[in-house]
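Here the complex is missing one protein chain, while the rest keep their positions.
Presenting chain A:
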Amino acid sequence: MNAHHSVSRRALLTGGLATGFLLAFHLPLRAAVNEPVQPRDATEGKFAPNAFIRIDETGRTVLMMPQVEMGQGTYTSISAVLAEELDADWSKVEVQHAPPNDKLYGNPTFGLQVTGNSNSIRAWWTPLRKAGATARAMLVQAAAAQWGVEPASCTASKGEVAHEASGRKLAYGALALAAQGQTPPKDVVLKDPKDFVIIGQPLKRLDTPDKVNGKAVYGIDAILPGMKFATVAACPVFGGKVGKIDDSAAVKLPGVRKVVVLDDMVAVIGDHMWAAKKGLEALKIEWNEGPNAAITTKDVWDDLRKASQKDGAVAKSDGDITKALASGDKFEAAYELPFLAHASMEPINATVHVKPDSCEIWTGTQIMTRVQSEAAKAAGLPVDKVIVNNHLLGGGFGRKLEPDMVIAAVKIAKQVDYPVKVVWTREEDIQHDVYRPVYRDQITASLVDGKVAGWKYKIAGSAVLARWLPPAFQKGIDIDAIDAAVDAPYDFANFHVEYVRAEPLSVPTGFWRGVGPNNNVFAVECAMDELARKAGKDPIEFRKSMLTKNPRMLAVLNQVAEKSDWGQPLPPRVGRGVCVQPSFASFIATVVEAEIDDIGEIVLRRITSVVDTGIAVNPDTVKAQIEGGLIFGLTAALYGEITIEKGRVQQSNFHDYRMMRINETPKIEVIVVKSGEAPGGIGEAGVNAGPPALRNAILAATGVALRRLPIDRKLLAAGKKA
């Protein structure tokens, strides 16, 4: 991919170099006192052929995880990929969080140690298979040397090398030290997927046994000797600063230790969270609210609607769009999506101990190395004096792609000499997020002979990537915001996509599960349903007629039609809606069946989703990600909206920023198609399927074509017409 990639490739293939890096970078890693004892990543006395595999003399196989586990099951899937080519004994596999090190653990797509965009398996598929296969080859070489036979006459399986001709066998543990001295082969042969024994099985997850008994340790659970607890209040207006503080009442409260005033945030440190909270409540804070103190949601939308009238940067243009739109039956629509908060169940937190010459952090983050470098800046220390201990994440969803909570915690911890656990209340978590941007997506299309002849799609919204990874923002185009717009699945001969960068007034924006495609898939699939109605065609038949060049998409669409009983009669005010999406290199077709009652309330009845994600490393995880992603997306469609009044977020907790609950959850059937194609991404994908499929079910049930989310029940009461 780039210079970084060649470094990581070299590290993978040359054991000696990798070992050197590891000894230099890993030894400071240490756990908080309440954590399960984890092995240090010391490589002495172990077979450590690369940054990912550690086998000791007992055969214990520890795999270092370059990607973080936030529920998506990647620890198990990454391990499966490594273990498959290693021919490891799966029952002996253990996982360990990797420390921050872009050279060793940088995601090959981003060149950074980052987990996001549903690409863990896609990015690591080949590098990790090579890492596993190289290690296996070295173990085989070690056994062959010991037996005085050709390596090619030996086989490996379940953590053992065998020489069938002589009936001899040696376990990997017994070979560990000898294998460490072997020269890695220059080229290794990877398995034919038909020979996979671990990949493709519905594997039991490695992280779940400790999640049923309270033993799993998340960042918020770190406990250190002498640690105190802090909670924060940031200026409620974006961009505002702390003005005057009166802490006379707060500091008198029992258990309150210290009030820390930062530029835009106040923290109270106490003996426990309760003392910190009571202390914060007792503070009198005057804020300098700054220039954004009058902004409202209406201002944001007025501004975005105005910006969206401009011509955008052209991201793709095939055929002659002007000519195509000049003929046929014309359709125009604008689709609008609100701000959304992430609301991970684990509220934002970071525990930090700043000493004169070092800074140590315990947290759960999707960006290990960025957290390390940003913490170094905040602490005023060199990067190598900052130790980051990563943890399981209690949900990430993109919020933990940001380092802000760690930077703030470092600034707080700098003012004391003991470790401080900084935990945000849910209210702070929701009111000081980086929000899924507001988007306005305009689609203009023409129909000729019942098919789309011209398709012009303009996206207006925030360029998250321009802030987050500036070099990726080129020629005025945010490749994330338009991802599934340029990658539309249909055969549109005249096809034009534009992007207008429009940063919302004052409100910070960030990646949110489903990322760019969650605006694109919604707009495209809503427009397709409206166009089908205009053409007088069934929504699935209409789509199929334009999927002639997309056999994988067509196949899942055919299957979902069958499995969802598409076309079968339904009671009044019940409808089925479909969504197809080719995002993240996965092909998914989904049907939502919903009832809209007389006052416009929505009852989800049934969801069917057919998924072709290529080789499904762990098919049960693929199913789980779609099930959960659907709920995540439908939660947004049904309830999700962050609104702004007087420059501040109006929502604060789960009573006014609602989540779907079990009683609202319908039967969900997910079918994972067998495929030999390279693995696609899956963590984000389910999120984007639900909203357009539900919206299209509502259109089928009521005739009302909603063009904004969340769903406005007032438009859906009985008797309302589109």
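The working rule: a residue touches a chain if its C-beta (ideal position, glycine included) is under 8 Å from a C-beta of that chain, and two chains touch if they have at least 3 such contacts; residues count from 1.
Throughout what follows, contacts and distances are computed from a predicted model.
The chain not displayed here is annotated in its UniProt record as "Isoquinoline 1-oxidoreductase, alpha subunit", chosen from "Carbohydrate ABC transporter permease", "Isoquinoline 1-oxidoreductase, alpha subunit", "Spore coat protein" or "Nucleoside-binding protein". Interface note: of A:Met345, A:Val448, A:Val603 or A:Ala718, the residue touching the hidden chain in the full complex is A:Met345.
Of the listed positions A:Glu160, A:Asp221, A:Asp404 or A:Glu684, the one in contact with the omitted chain in the full complex is A:Asp221. When the whole complex is considered, the residue among A:Ala378, A:Val500 or A:Met660 that touches the unshown chain is A:Met660. Screening A:Ile631, A:Ala685, A:Ile698 or A:Ile711 against the full complex identifies A:Ile631 as the residue touching the chain left out. Set against the missing chain, the residues A:Pro49, A:Gly71, A:Gly159 or A:Pro437 yield one that touches it, A:Gly71. The set of chain A residues touching the chain not shown comprises 34, 70-73, 204-205, 207-209, 211-218, 220-221, 223, 229, 254-255, 271-274, 343-347, 392-397, 423, 425-426, 620, 624-625, 627-632, 635, 653-655, 659-663, 665, 667-668.
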